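A quick write-up on the structure given underneath.
One protein chain omitted, others in place.
Should a chain be cited, it is by its letter among A and B, assigned in written order, with residues numbered from 1 in that chain.
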Amino acid sequence: MPTLKINGQDVTVEKGTTIIRAAEQLGISIPHYCYHPGLSIAGNCRMCLVEVEKMPKPQISCHIQCQDGMVVQTESEKVKKLRQHVLEFLLVNHPLDCPVCDQAGECRLQDYYMEHGLYDSRVNENKVKKTAKAKPIGPTIMLDSERCILCSQCVRFTDEITKTGEFGIFNRGDHSEIGVGKELDNKYSGNVADICPVGALTDRDFRFKCRVWYLQKTESVCPGCARGCNITIEANLERPQHGSGERVMRLKPRFNDQVNDWWMCDEGRYGYKFIDHDRIHQPIMRIAGAVRQVEWDEIVDDFLKSFKKLKAKDEIAVLVSPQMTNEELYLAKRFFAKDLGIEQIYLVRNKLDGYQDDLLLRADKHPNRKGAEWIGFVEHDKQTNALLDKLGKQFKGLIIFGQDIVSLFPNRNVTDSLSNLELTAFIGSNYNLTSECVQYVFPAATYAEKNGTFTNFEDRVQRIRKAFPALGESKTESEILRIFADKLHFEWPYKTEEDVFNGLVRSVNLFQGLNYKKIGTGGIKIS
Amino acid sequence: MPGLRINMEKLISRFFDLQDADTLSLYRKEGGYAAAKRALDLKPAAIEEEVKRSNLRGLGGAGFGCGMKWSFVPRNTGKPIYLVVNADEGEPGTFKDKYIMTYVPHLLLEGIIIASWAVGIHKAYIYIRGEYELPYLKLKAAVDEAYQAGLLGKNILGSSFDLDVVIHRGAGAYICGEETGLLESLEGKKGFPRLKPPFPAVVGLFGCPTVINNVETLSYLPFIVKSGGDWFAKLGSEKNGGLRLFSVSGHVENPGVYELSMGVTLREIIYQHAGGIRDGKKLKAVVPGGLSAAILTPNEIDVKMDFDSLKAIGSMGGSAGVIVMDETASMVEALRITMQFFAHESCGQCTPCREGTGWIYRILNRIVRGKGRLEDLDHLIDIGNYLGGTTICALADGAQMTFLSYLKKFRGEFEQFIRKSHLKENYANT
Partner (left out) sequence: MSEFFILTQEIRKKADQICTNYPVKRAATLPVMRLVQEYYGAISREAELELAEYFNIPPADIRELMTFYTLFYSKPKGKCHIQICRTLSCALRGAEDLVHYLENKLGIKTGETTTDNQFSLDHAECLGACEIAPMAQINKEFVGPLTKAKLSQILKQNYAGIAD
């Protein structure tokens, strides 16, 4: 375990640690472009040069390993001048695109210029011309090769992480240009826009949508599959005139070395449109041929009136979903099973199994199947089949938590079956074929509009956080169940989502000892 | 003692004038391969020791002690050790390896055998620059002859030592003459030099310990084995052993390859051996060690042409490519052409080299076309100061060294050129 001095401070590190990592441990950040902890070391940008005593030339801190007794300077005059000059070199052929470049505000050329540059340009020559200006290189990424600083992060990403090898650096010298040998359409292509330190590779989906300094960022977890990649929801809440009123501008992955490292898949990254599109804004009632948008009081009262007419125990069925949070599933169990005595509660999927690989993608496209299992809900295809058979014949009432069973089971005549029921209710966030057939439609919030927890396929409990209020009149499933409970005079002690979680912890062994604080931003794995 | 006939003044270059020296039969008649046979009877460590004593330095340009370099190779990793012969000869002003491969390729092969035995190598790759056609054909013919005669392959020269040689042709890139750039190219990729450490001696070709030696360096080994390291060392100057092949070109009467002692002076090379300046003109400047070496003025030419002496006066021995310029040469134009070369050959990995060489070249171009300003000169020096000492390989270091030397030693000429071009412009505008 070598001990070295960086800027006069001592630090002891594991053998093999590079200087840049050791500096991180001390809270000293060394500017860099080509270095990425998840990729191999390229050492070509030369921005991370530092002075090491007894070594004749400045050394790149991303590559040199710490030795016992090393003395490193990262802020000496010499190092500062070096950085200025490396920056100057990078900007010699860089186009003045800031006004039209999406990277502005999160661009390391801009940031380092303000921190380490602040010199006047001395370039009086024409810039070297490159060939690709605003060229789409695939469905998700736009290439501007003039902006590229040839750090080769994208090349290493497609070589080492996705192993698809799309990127290459062609030509040599200052005519070097980044490009692709085939279309960039692997399932993780969006990540290259994240790692590109400048605006050479930008996200087509996010293009020109919103300046990044208007974005409000909330830490959350992607609900797209059972892995639960850690993400940040980045929303534009103050300028609805940008992006035609959409709130979510983009999703970005958040580092978690236990779940997704620095990456997320394209399916999850671009699968946020449902948060702002096709949402059910207001409660809807479909009684006796008349479709009306109603207020909450009316629909709740009317629903509960019809509800009380049926025998809870075996005449009503409830479909809970592996997309629901632990808190919602706990409340659903408490309300339907415990307080009302309903026996027919089924866990039914909302999505078919999909593509899986050994990077991030999981076949199970629901975020909380494990959580549901721990709370006592397991999906059995046989049971689901039996349920679909009994629809309309044995049951009289069905409450659906968002599943589009009409589309999921196309050969089972679900529409007809639903019309034969006396009581049908849909609690979900987006319109689908099923929500169009039921009597009572309760608009629910999406994962971005609530607090809660999911348990991923590796037994990790992770928190989602509310990024903005629920759209229109929609409420979280948790709130809806609490309204029902309140109206039926059940004494529930829950005021916030955290209260619900604490209640869950008390009643389900596997969640023993957890609380929101402990789960934090990285989640906790239950052994 | 068996071995090649020694002409004290000409060891290697004697073969350049000998007809059919490229054939095995004549080479053997001249005593060829006897030293290799003798070496196979000696302990490898003994040979390494002899080479260390000879002060044989890397004659491709780096000048690193050959024996010392061999000693860095770990012999017990369980991985095969490779020998890579650097026949890329890309440093402008250098053409001596071409002569060896064209006129006496068997000498190189004999040197390869000795080096391989000394380090425990069974596979050697000769990386020859792609533009060389005749040298390649001669080398290939020699390798074929050697295999047929049991000098290469299994159990060479009647011993139990196996050695294979593969000739690998380059495809046109100066940076592939850089050790690790060469390795990358040999592995089938672009010639991007690698980060060091680790060094090729430990992690080289295909991840295995590797010795990289220049053609000429290896070609002196048969003489060292025959007559001993001390003898070879004495032929040169202190710590710089033996003779070396100086490639002389530019404004001399007799451009060509001259085999001379390491201790020879630049003055002797130009005036005693290369016939002096052509057409009776006066010397203006000399590049002593290939394009990357700092330029020297006429009052610096009494320097000894060994690595250490040239380093002491701020230049370098390099590849011994001596480019002579007389009074008709324009230093501004010479520097422009020099930087054009480096800008064209920069691999493009590192920021300072990639952007710096191109930027400097474009400024020089502007100056040469008459649109320069006096402020450009100090600006150029500032850029040049950060060109080298900051990159993965030494291309930028060489470019920096020569670039700054022009601006330092011929500043007056640059200033005059710029002022004159202003006058021309003003005059043209009136």
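Here is the rule we go by: a contact is a pair of C-beta atoms (placed from the backbone, for glycine too) under 8 Å apart; a residue touches a chain by one contact, two chains touch by 3 or more.
Computed from a prediction, not measured in an experiment: that's the story for all the values here.
Out of B:Glu30, B:Glu49 or B:Glu131, point to the residue that touches the absent chain in the complete complex.
Within the whole complex, the residue contacting the unshown chain is B:Glu131.
Can you tell me which of A:Lys78, A:Lys129 or A:Lys182 touches the chain that was removed from the display?
A:Lys182
Identify the residue among B:Val119, B:Ile156 or B:Ala173 that touches the chain left out of the display.
B:Ala173
Of B:Phe341, B:Tyr361, B:Phe403 or B:Phe417, which one is in contact with the hidden chain?
Residue touching the chain left out of view: B:Phe341.
Of the residues B:Gly65, B:Pro105 or B:Pro255, which one touches the chain left out of the display?
Of the listed residues, the one touching the omitted chain is B:Pro255.
Which chain B residues would touch the chain omitted from the figure, given the whole complex?
The missing chain touches chain B at positions 89-95, 97-98, 129-134, 166, 168-174, 185-191, 206, 247-251, 255-257, 287, 291, 321, 323, 325, 329, 333-334, 337-338, 340-341, 344-345, 347.
Spell out the interface residues on chain A facing the chain that's missing from view.
Against the missing chain, chain A presents residues 164-172, 179-182.
We adopt the following convention: only the chains that are shown with their structure count from here on.
From the mean C-alpha coordinate of chain A to that of chain B, what's the distance rounded to whole Å?
Using C-alpha averages as centres, the distance is 56 Å.
What residues of chain B sit close enough to touch chain A in their complex?
Listed in rising order, the residues of chain B that touch chain A are 173, 175, 190, 195, 343-352, 354-359, 362-363, 366, 379, 386, 389-392.
For the complex, give me every residue of chain A touching chain B.
41-47, 49, 57-58, 60, 63, 81-82, 85-86, 89-90, 92-93, 122-126, 128, 149-150, 169, 171-176
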